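One structure is given here, and the rest of the page talks about it.
After this line comes subunit A, so read on.
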Amino acid sequence: MNQMNNFTKGFFKENPIFVLLLGMCPTLGVTSSAINGLGMGLATTFVLVMANIVVSMVKNIIPEKVRIPSFIVIIAAFVTVVELLMQAYLPALFKSLGLFIPLIVVNCIVLGRAEAFASKNDVLSSAVDGASMGLGFSLALTMLGTIREFLGSGMMFGIKIFPEDYGMLLFVLAPGAFIALGYLIALINRIRKV
Partner candidate 1 sequence: MLKTFKIGGVHPAENKFSADKAIEKLALPKSVFIPVAQHIGAPAQALVKKGDQVKVGQIIAQAGGFVSANIHSSVSGTVKKVDLATDASGYPKQGIFIDVEGDEWEDTIITDDKLIEKFDTDSKTIIDKINAAGIVGLGGATFPTHVKLMPPPGSKAEMLIINGVECEPYLTADHRLMLEKGQEILVGTRILMAALGVNKAYIGIENNKKDAIGRLKELTASESSIEIVPLKVKYPQGGEKQLIKAVTGREVPSGALPIAVGAVVSNVGTAFAVYEAVQKNKPLIERVVTVTGKSVSKPSNFMVRVGTPVNELIDAAGGLPEDTGKVISGGPMMGKAIASLDVPVTKGTSGILIMPDQDAKRKTSQNCIRCGRCVTVCPMGLEPFLLMTVSERQIWDRAESDCIMDCIECGSCSFTCPADRPLLDYIRLGKGKVGQIIRSRKK
Partner candidate 2 sequence: MTIVYTIVSLSAIGTLAAVILYFVAQKFKVYEDPRIDDVEKALPGANCGGCGFAGCRAFAESCVKASDLSDLFCPVGGNDCMTGVADILGMEAVVQTPKVAVVRCNGGCDQRPKTNQFDGASSCAVAASLYSGETGCQYGCLSHGDCVTACDFDAIHMNPETGLPEVIDDKCVACGACVDACPKNLIELRKKAPKDRKIYVSCRNEDKGGVAKKSCSVACIGCSKCFKVCPFDAITMANNLAYIDADKCKLCRKCVVECPTNAIVELNFPPRKPKTDLPPKPAAKTVEKAAAPKESATDSQTENNETK
């Protein structure tokens, strides 16, 4: 039950993007399409979960004081792993996410830092926490990606919904990212209030 709560909090109550407003750069940068958003989100989730697991596994070995440096190293290592794997097996996605893959490091340091502090957590809850944050992040990215893709090019996950001529190009470009996210957050705020 507790784990369940732990898990769901990232989706709504403590969604890193809508509520905590963290990791805005990839949120805006990679969401020109739903697939990109999802891909980025899952990559982040993978790194976060793995890093959390490893950190909590080694928490007794690593002294408290070098926790942060080690955490950075571990996260960076996993990001590199993801980078390599993607490059090998998902070259197209890798290409479109571009710069933002390495930036997962920064993001995960941000998202995961609480974990580094809360050394009290066991492996399972760390993993759950990571997954929760990561999936919440993915959810937000996918939502934004879908909206932008739909408004911008009339597609959803690459499937045509209405003819391309009716797409509002702006939404796949930089300004559209800001504007769409702005109204999305406003909407979520509104829903959360009720």
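Just so it is clear, contacts are C-beta pairs under 8 Å (C-beta built on N, C-alpha and C of every residue); 3 or more make two chains touch, one makes a residue touch a chain; residues count from 1.
Regarding selection, all candidates are chains of the complex that A comes from, given by their letters.
Owing to the predicted nature of the structure, the values given are computational and were not obtained by experimental measurement.
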Complex partner of subunit A (touching, any copy) among 1 or 2: 2
List of subunit A residues in touch with candidate 2 within their complex: 65-66, 68-70, 72-73, 117
